[in-house]
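What follows is a structure written as structure tokens; I'll ask about it next.
Missing here: one protein chain of the complex. Every other protein chain is in place.
Showing chain A:
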């Protein structure tokens, strides 16, 4: 449920401390030089696999591909049963019915994008119906998009009300609010949108749809991690963060985990509080995992493409 905002929305959001762009970039760059080796790397890879929201959001998606990905989500490395399952499978709403039986009872979440993903340019009624349908079909997590046009026009109330309305439709499903930071452009906007979404009841704040460039970046994720950290300190409620889009290698994933550890803290080092929205990342994680265990790389053909 949305909490009580301390004062009028606009004044509140514009009263948040500013973000210095150069300073954030410097901090993110500094943290990305952390050297993660041996046991730390092993821990990081397994944690990252458990945090993956394995995603396919293409117009060309087929039921066969979704079933294959569902199997992969549950057991990512057919050759190695010790590889953990991912956090969730993330699909378009029409694929929920295909994915739900494949994931039932596995513990792997089923996330669906909703609310007119990716642009969100549709009426509130359609967004709510979209959400309701996805939840009814079996989605346990909803990834909604905010109305960036309204946000950039300064109509924060509209964005807030849409999130709270979608949240109501979610029922027990977890709500991830996609800010589409590539369209918000400034870090001040990212911070304001983060706090807006958190106060409106977001369980997670998510960087991007993956359809807009730039998608997730380290500085943007850093600001969002600061937001959930400070939001918990202020309200007592913990929310999660999900960078999505452009995270392709194990090295990238480890850099995000370092950010989580040093910005938000160890409490967020859990799939319940941090996710990586990705598709190709998983294979690289598996390949590096095998390398650590066996000492050599196997070719990409040893890992399933779907």
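The rule is short, and it goes like this: contacts are C-beta pairs under 8 Å (C-beta built on N, C-alpha and C of every residue); 3 or more make two chains touch, one makes a residue touch a chain; residues count from 1.
Please note the rule applied: contacts and distances are computed from a predicted model.
The unshown chain of the complex is recorded in UniProt as "Aldehyde dehydrogenase (NAD+)", chosen from "NADH-quinone oxidoreductase subunit C", "Heme exporter protein B", "Aldehyde dehydrogenase (NAD+)" or "Energy-coupling factor ABC transporter ATP-binding protein". Check A:35, A:82, A:123 or A:213 against the missing chain and you find that the one touching it is A:35. Checked against the hidden chain, the listed residues A:47, A:139 or A:285 yield one contact partner: A:47. Across the entire complex, the residue among A:67, A:158, A:211 or A:261 in touch with the chain not shown is A:261.
Touch with the chain omitted from the figure is made, among A:23, A:63, A:101 or A:171, by A:23. Against the chain not displayed here, chain A makes contact via residues 17-20, 22-24, 26-27, 33-41, 43-44, 47, 226, 257, 261-262, 266, 269-270.
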